[in-house]
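Structure below; questions to follow.
Note that this complex is displayed minus one protein chain, with the remaining chains in position.
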Amino acid sequence: MVERLRAWCVPLFLLGALELYARTVAAGSDAIAPPSAALLAWFGAARDGSLWQATAFTLGSAALGLLIASALGIVGGLLLGLSPRADVSSALSIELLRPIPSVALIPLAMLVFGFGLRMETAVIAFAAFWPMLILARAAVRQLEPRLLEVSCMLGLSAWQRGWKIVLPAIVPRLFVALRLGVAIALVVAVTVEIAANPHGMGYAMMIAQQGLDPALMLAWLGWIGAVGYAINGLALRLQQRVARAMGEAP
Amino acid sequence: MPLLAFDRVAIHLGGREILSPTSFEVARGEFVCIVGPSGCGKTTLLRAASGLVAPQGGTVRRNGEAVTRPSREVAFVFQDYGRALLPWRTVQGNVGLALEAAGVPKAERAPRVGAVLDKVGLSAHAQKFPAQLSGGMQQRAQIARCLAQTPQLLLMDEPFGALDALTRHGLQDEVARLVREQGLTVLFVTHDLEEAIYLGDRVIALQAEPGPGRPSLARMLEVPIPRPRDQLRTKEHPAFLRLRRELFGFIEQGHG
Partner (left out) sequence: MRRIPLADAAASLALLAVLLAVWWAASHGGWISRVFLPTPEATLASLHEGLTTGELAAFSAATIWRMVLGWGLASLAGVALGVAIGLSAAVRAYVQPMLEFVRPLPASALLPLAIAIFGLSPTMVLAVVAFGAMWPVLLGTIHGLVAVAPRLQELARCLDLSRAAYVWKIGLPNALPDILAGMRVALTVALIVSVVGEMIASQSGLGQAILLAARAYRASELFAGIVLLGLIGLASNALLALAERHWLKWQQP
C-alpha cells in the first residue's frame, strides 16, 4: 500500500509543477499546456469519438501486423530450430536483412500501398517478424534433449513428436516472445503514424501539434503512454499465466 | 588480552533465538574450530565475530574494543567461494582488491600480490578468471585475498564444504601451514568433526534450538595433539580418537 502511494509521489509532484509552470510562466504557449487542460482535451476527444477511432486503428494495425509476424516467425523459427541445414543456410541472409530498421521501409510501404491500414501493417509485420523468428528458434533449440530421447524411445511419429512434445515445451517461451512482439508492434505502429500514415494515435498527436493545440497534443501523448503501459501489462500477465499453466516458474 | 572475546553474545533472527548468551575467548595465535549440527548458529556466530551481524545481547570484543562493523583487520573466507570472487577480475585482480581497499600504492601492489599467490601456490594462474579455475583453486584465490589483507583475525565459514575429499585434505594442510607461518589467529566453522579436531587447538561444539537449561555453547575441548599434524598419523592419535568419540556422540544426540 505504502509502495503504491510512494509510486505516485514524484509523478504527481511533476504534474503539479508542470501545471503551475504552464499556467504562469508559459501561459498562452503553443507548446506547453497544463495537465488539467490536457485532461479536458482527452475527455473532448473521448466524447466526440476521435479518441476511440484513432486508438482502434493503432491497436488494430498493431494486432494484425503482430499476427502476420508471429505466424511467419513461429513457423520459420520452428523450421530453423528443427533443421540444422535450414538454420545454417539462412544465417547469413537473416543477418543481412534483420538490421534494416523498420522505419526505413515506411517510404517503400507508402509507395506500394499508399496510406492506410496495409502500409502500417506491413511495416509492423517486418519489424516484429525478426524477434519472433529468432526467439522461436531459440525456444526450439533450448528444448531439453532428454525429451527428444524419450519421444524416440516411445516410438512417436514426427507428427506426434511435434504435437505432443515440441510444441507444448516451447509454448511458454513463445509467449515471452509474443510479449516482446506486442511491445514492438505498438511502438512501430505509433512511429509509422507519426512519420507518415495519416491515421491512428500518432497522427492525431501530430495534427494536434501542427494545429497548435498543446493540450490535445499532451493528451494524446499521455494516452499513448497509458495504452502502451496497459497493453504491455496485459501481455505480461498473460505470459505469466501461460508459464504457470505449463508448469514453468513464471 | 585475548584477541577476540564473546561476552554473553545473544543473537535473534526472524523472531527466533539463534544463539543463546555465549561467552568464550580466543587468544592470539590460536586456531579455534566451531562445530555443530545445521541450525546451531555457527555461521551466525562467525558473522557476529566479523561485525556483519550485530548481536541483540552482549558484546563482541576485539582487542578489548567492541565490534560494531566489519573491519579490514578481520578477513572472512566465505563458503560460496565462487560468489565471493569478482568474476570480471583475474586472480591477480581479485587479490589486489584487498590492497586497493587498504589504499596501498599501486607500485607496491603487484609484488605483494605476487608474494601471496606464491604462498597459496596460484602464481601460475594469476592471469586467469575465476570461471577458468576449479573449485579448490577458487577457494585458494579467496584465501589469498584474505591473506593479502594481513588480517589480525581469519574467519573461515565452512570453506571446504563444497569440495571433494582429496582437495579438502590438501587445502586443510595448506591452511594449517599458512596459519603457522603467518602466526594467524583463526576461527574456523565446519560441520565436519574430524576436520575440526584435525585443524584446531580448541574445538567449540554448539547445539541447535537453545533454550533455558540448554545453552548454545555446549562443549569446549582442548586438542592436545602436537603440530605439525598429518592426515594419516594424526587421525590415529589416541587423543584424536577420544575427542572424536566424545564429540561424535554429542553431535549425534544433540544433547549437552
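Details
All chains are identified by letter, namely A and B, in their written order; residue positions are counted from 1 within each chain.
We adopt the following convention: a contact is a pair of C-beta atoms (placed from the backbone, for glycine too) under 8 Å apart; a residue touches a chain by one contact, two chains touch by 3 or more.
Because the structure is a prediction, the values reported are computed rather than measured.
The chain not displayed here makes contact, within the full complex, with A, B. Checked against the full complex, the one of A:Val25, A:Leu92 or A:Met153 touching the unshown chain is A:Leu92.
For the options B:Pro70, B:Gly121, B:Pro224 or B:Gly249, the residue in contact with the chain missing from this view is B:Pro70. Among A:Ala31, A:Val75, A:Leu154 or A:Ala245, only A:Ala31 touches the chain that is left out of the view. Contact with the undisplayed chain is limited, among B:Gln149, B:Gln172 or B:Gln207, to B:Gln149.
Although one chain is not displayed, chain A still touches it through residues 3, 6-11, 30-32, 84-85, 88-93, 95-97, 99-108, 110-112, 183, 186-188, 190-191, 194-196, 202, 205-206, 208-209, 214, 217-218, 221, 224-225, 228-229, 231-232. In the full complex, the hidden chain is touched by chain B at residues 50, 52, 69-72, 74-76, 78, 80, 83-84, 86-89, 97-98, 100-101, 128-129, 131-132, 149.
Note that in this section only the chains that are shown with their structure count from here on.
For the pair chain A and chain B, the distance between mean C-alpha positions equals 54 Å.
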